[in-house]
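Input: one structure, supplied below.
For this depiction, one protein chain was excluded, whereas all remaining protein chains were kept in their positions.
The first chain written gets the first letter, and so on, giving A, B, C and D; residue counts start at 1 in each chain.
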Amino acid sequence: MEAASLPAAKPKALRVVQDWLSKYGLIVVLLAMPVYYGIQDLSDEGDLSRLGGNIVDGLSNGSIWALVAIGYTLVYGIIELINFAHGDVFMIGSFTAAGFFGTIGLTAGMGIPGLALGLFLTLLVCMLTTGALNVMIERVAYRPLRGAPVLAPLITAVGFSFILQNVGLLWRGGSQEGIGDLINSQNTLFTITGVEITNGDLLAMGTTIPLVILMVMFITRSRLGKAMRATAQDPEAARLMGINVDTTISLTFLLGGMLAGAAGLIYALYQTTIWYAQGFTAGLIAFTAAVMGGIGNIKGAVLGGLIIGIIQQIADNRIGTEWTPAIVFAYLVLIMVFKPSGLLGEQTREAG
Amino acid sequence: MTDASPDLILDARDVSKVFGGLTAVGGVNFGIPRGGIVSLIGPNGAGKTTFFNMLTGLYKPTTGRIVFDEKAITGGRPDKIMALGIARTFQNIRLFGTMSARENVMVGEHARMRAGLFGSILRTPRVRREERHVSDKAAEELAYVGLPPNTFDQLAINLSYGDQRRVEIARALASDPKLLLLDEPTAGMNPQESDELTALMHRLRDERGLTILLIEHDMKVVMGVSEYITVLDHGEKIAEGLPEQVRNDDRVIEAYLGKGAVHE
Amino acid sequence: MSMLVLDDVQTYYGNIQALKGVSLTVEEGECVTLIGSNGAGKSTTLRSISGLSPPRKGSILFEGQEIARMPPQDIVSLGISQSPEGRRCFPRMTVAENLDMGAYLRRDGEIARDRDRVYELFPRLEERSKQKAGTMSGGEQQMLAIGRALMAKPKLLLLDEPSMGIAPILVERIYETIAEINRQGTTILLVEQNANFALGVSQRAYVLETGKVALSDESAKLRENPDVQKAYLGA
Amino acid sequence: MTAAMGNRNVKIAIFLVGLFIVAILPLFFNESSGFIDDCTLALAYIVMALGLNIIVGFAGLLDLGYVAFFAIGAYTMGWFASGFYAEADIHVFVGEFASSIPGIHVNFLIVLIIAAAFTTLAGIVIGLPTLRLRGDYIAIVTLAFGEIIHRIAINGDEVQIAEGFPLTNGRQGITPVDKIDLPFIEPFTSLNLRPWYWVALALALFVLFVNFRLRDSRLGRAWIALREDEVAAISMGIPAVKTKLLAYGTGAAFGGMSGAFLASYLNTVNADQFAFSFSIFVLAMVILGGLGSIWGVVLGAVALTFINYRLIPDVLNDVPNKVGLDFDLSELSFGIFGFLLVIMMVLRPEGLIPERRRQMELEQGIGTGDTELDLVEP
Partner (left out) sequence: MVNGIKLALQQADNKAGNFTIKYESLDDSTAQAGNWTPEATSQNARKACQNDKAAVYIGEFNSGATAVSLPILNECAMPQISPANTAVGLTTDEPGADKGEPDKYYPTGKRTYTRIVPIDTIQGAALATTMKEDGCTKVAMTNDKEVYGAGLSRNIQLSAEAQGLNILFNEGIDPKAPNYRSLASRAQGDGADCFVYAGITANNAVQLYKDFAAAIDGVKMYGGDGVAESGFADPAEGGIPESVGANVKLTVATLSPDDYPPQGQEFFGDFEETYNEPNPDPYAIYGYEAMNLALDAIARSEDGSKEKVLEALFATKDRESVLGTYSIDENGDTTLTDYGLYSVDGGELKFDKTIKAETGG
């Protein structure tokens, strides 16, 4: 289970430090930023509303990453593939949403019932589109390579990522595009102890939480969900149970794609800017989230997504947006050093 | 083995290993006399392989102290322990499948070789000599364990099961170990092959002065070859002694052997 | 009509031919053993029957139906289930969930009853029903693998090396149970290294050598055969 | 034995003839022809791809952050051979023009060695915490390091090593960079590409030689052993981290050398070059060519270079024009690139020239990374 090679015997003092680090290092790493800046806020401003604001923004952004990360983690869990095209499926979700708003004529001025219905319809359309797209990608680019060298599908994944980005580029042009702000995303809904909660925050968390709960229930309770888990743990034994492994893998891609579609819609509504390369960044972040949480583990993916969301906002606010990605990745490295299997890492075949 | 035995090649004291909350090995004292053939038996999950893995450095003991040949090796790195003279085989054969039998054995000599990065790139005369020497020695070891010479340069994956076991032992021998650990060497062998292996173990000890520690389920092999037996159950030592004593020990029969288990 | 008929089955891994024309039959209600040394093709025979390694040539009839090129899930639904070599339990699922997976294709209402039956055969599994399979000992996992295969309510049960790597005391117990399962009416095709036990519970046996059937007879007679004794029983 | 020797002689003869053709190739083209340019780039990418091949192909470590070494190599060139550090005035064995402008200007050959040293060092720093991990976790952590280096490159203008000495010039890039200036021959120019081509060829031959020598050495065996079964390998006395570090450090050094060459050749060190997609570009060369297969990787590098720099921009994009359509294919270029990647991989999953061992591993299911120790004994 641990790394196979162990350090040679070391002087005692060093060992004590090492033991301490291996026990508490992870906690120290995770809490370092919020605690440091919390103390700074308390001493500078006397309350924690600035940090609170960062955390709320972080949770909203993070919940989008979480939905995308689940798709990564599901796919990795079942066929051990880093599905580089997944972020771009998410992008297509955003584009579908933006296109569909226009088609059915949703505007910010409509009444709440009409808007809610319209958005719900959009959600379904997005989820179906990206779900189907993801299933198609699996059929075309990954299934023919089953049994091929493990790295071959990695390259087809990258290839598909390029293809989808090009589709996005032709669809809506090369630069970021502002779209209608249907829900007045940044309007404050209410304020708790100095922390503003906006419409966008409510939407992001309000959509993500039920989706994640549904997903976890589906996978742990339902027959098909169990088939997915069984296939992930031992595909050959799963076949002996009468599970159709190909269908189960397709189902996994369907679910992952649907969540990416939902995330795409939330992203479009929350950020109100979309562009063809958004999926690349999102994919990288979501994959990092999946690994951080322990790849193959849904709850881990959600936790990883939320943590990254919070790190990003704190870093944006205190350090500077240009450094934010570096800080996120530095966190990833530290977490891997202290807990190589990720925060909630289960034993996967690969990680050991 | 008790403290009274003066010449222990390996002495493990109060060794335990805890995974999560699960105690795999709990406070075991264990010694191997130099030049002996000793067996470790016990039901599955008793902690035998975990114990092996601690001796070879794959696992770091949670508590305890292991001394090999008067050097402390507790928690040392596997490659360093190997270099000190402990070599092993695995329960499921772990040969490098795409290498020939000879190359596999040459890997076993890795620790005895000196060619580094630059030496390998420049391929100096010294490096060439070393390669030749190591290759010849590999052939010697393969011949010693009884592999037919025409199979030396066949890929390991294409060898018969019994031959793969032999190559694995030759690979372990290539490092000139003092102590050889064999983890279920007869698993998957038919009785005839098992007998040959038993003979090989005796030869290794008699001709090369090797000390052997064996994990084995086949009672016939265990009883036939061991001078001393230790029985583990649930991570604890429940019995030890001469084969006859162990075989008739009530706890061992209850936990492991069963009533009519030993067919002879 | 025999329950299972293999006729000249040839199976390959990549370019390597593992079975060079295996023919054998299993009658309903029988327990049949395949013995042979490692690499003789015993496991491959079972994998060919269950569809994991479909044969390139030859036919496999199950109750008169050709199953040689069916996908595994269809073969399972016809009533063949396998406990694979190395047990292959789902390590991060509980014992109860593992058993449920065995009944994956079933939609009848008797799953709970069959689970009780498995618990009756292996009381150890009931004690550990909430435990993750990966944390159990090898012997317990073997029980689980057999129990899981039984949950499919098979007409034919394929068992691959049920005694491999298991303490003598458990081997005895597992073989008692296998005999019991057979008595209760399930047909069994057994692959074993440990020929002593296997010939003890089976009625007939085949000896495989390098991908072919070398010998077949009633188990009791094979036990007396001097060649078999020398090669597989350790005289 | 004699047959084998004869075979070997034939191979050497073929190699020498091929080498001669490759060496005189530029003489048949205009000295600043686009074709020579593409060839020079292809040679530089061969150096990188063969470097990565040592890491991924030989040692089996999936490195998604190889761009980090390209970056460090290129910056070494930027630091030591350009007018970037204009506060300093150091000139070591450099030509007339470089001597006339302020900054640190060190001769190309010296910088090449420094670049190899820096990247090896970086390889060790990145490798130490990373290589203890297994399989895809190595991939993600190297990816993370690659991105961190990219960010440092972008934001290095905010980081002052000393007053007036920022780490990088950020997105603005370090331009221009000194041209190669070798002893005894005319200084290189941007317009005559032949000397650049020959330098790149020399680098490529060097890395080719090292690849071949390492593959058939004690280290090569150790890498295969670690790749196929890490637990068995370390139990046979192979120090895992050290042996992997040797692969990682060597591969890194070649990335750095190629990076330094490219910085001089392209005349710039621009932070935006060092993006994740470049790591993927080089990795695609290795995988497409055939993991571990030396000639395969060479072919993969040449193929992808020409697809990216010639086929798509110059050939395919003109097709609609030629058939009389008013349609701009350049908008489709990276879709086409992706499409070609998918097609080539699906048609030849084991690579253009598969490596013998790798193919066998595939067929027999050996070394799929399943080398974990079981938590609970069977």
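Here is the rule we go by: contacts are C-beta pairs under 8 Å (C-beta built on N, C-alpha and C of every residue); 3 or more make two chains touch, one makes a residue touch a chain.
For clarity, every value in this text was computed on a predicted model and none was experimentally measured.
Going by the stated contact criterion, tell me the shown chains that border the hidden chain.
Spelled out, the missing chain touches these shown chains: A, D.
Out of A:Y72, A:F100, A:Y142 or A:Y267, point to the residue that touches the absent chain in the complete complex.
Looking across A:Y72, A:F100, A:Y142 or A:Y267, the contact with the absent chain belongs to A:Y267.
From the listed residues D:R171, D:K242 or D:R356, report the one that touches the chain absent from this view.
D:R171
Counting contacts across the full complex, list the positions on subunit D that touch the omitted chain.
Per the touch rule, subunit D residues meeting the hidden chain are 30, 32-34, 37, 41, 82-84, 86-87, 97, 101-103, 154-155, 157-158, 170-173, 175-176, 189-191, 193, 266-268, 270, 272-273, 275, 277-278, 281, 307-309, 312-313, 317, 330, 333-334, 336-337.
Which residue numbers on subunit A touch the omitted chain?
Residues of subunit A in contact with the hidden chain: 50, 53-54, 57, 61, 162, 165, 172-181, 186, 267, 271-273, 277-278, 280-282, 312-314, 316-318, 320-322, 324-325.
In this text, only the chains that are shown with their structure count from here on.
Is the C-beta contact count larger for A-D or for A-C?
Pair with the higher count of C-beta contacts: A-D.
From the C-alpha centre of subunit C to that of subunit D, how far is it in Å?
Taking the mean C-alpha position of each chain, the two centres sit 52 Å apart.
What whole-Å value do you get for the distance between subunit A and subunit B if each is reduced to the mean of its CA atoms?
46
Which whole number of Å gives the spacing of the CA centres of subunit A and subunit C?
Spacing between the chain centres: roughly 43 Å.
Would you give the residues of subunit A that are in contact with at least 2 other chains, written as numbers and ranges?
In subunit A, the residues touching two or more other chains are 1, 4-5, 347.
Counting only residues that touch at least 2 other chains, which ones in subunit B make the list?
Residues 19, 22, 44-45, 58-59, 77-80, 91 of subunit B touch two or more partner chains.
Considering the complex alone, what residue numbers of subunit C touch subunit B?
By the definition above, subunit C touches subunit B via 37-39, 135-139, 164-173, 193, 196, 230-235.
In the complex formed with subunit A, which residues of subunit D make contact?
Answer in residue numbers: 56, 62, 129-130, 132-137, 139-141, 143-145, 147-148, 151-152, 154-155, 230-231, 234, 239-241, 276, 280, 283-284, 287-288, 291, 331-342, 345-346, 349-351, 358, 362, 368-373, 375.
Would you tell me which residues of subunit A are touching subunit D in their complex?
1, 3-5, 76, 80, 82, 84, 140-141, 144-145, 147-156, 158-163, 165-167, 169-170, 284, 287-288, 291, 295, 320, 322-323, 325-326, 329-330, 332-333, 336-337, 340, 347, 349-352
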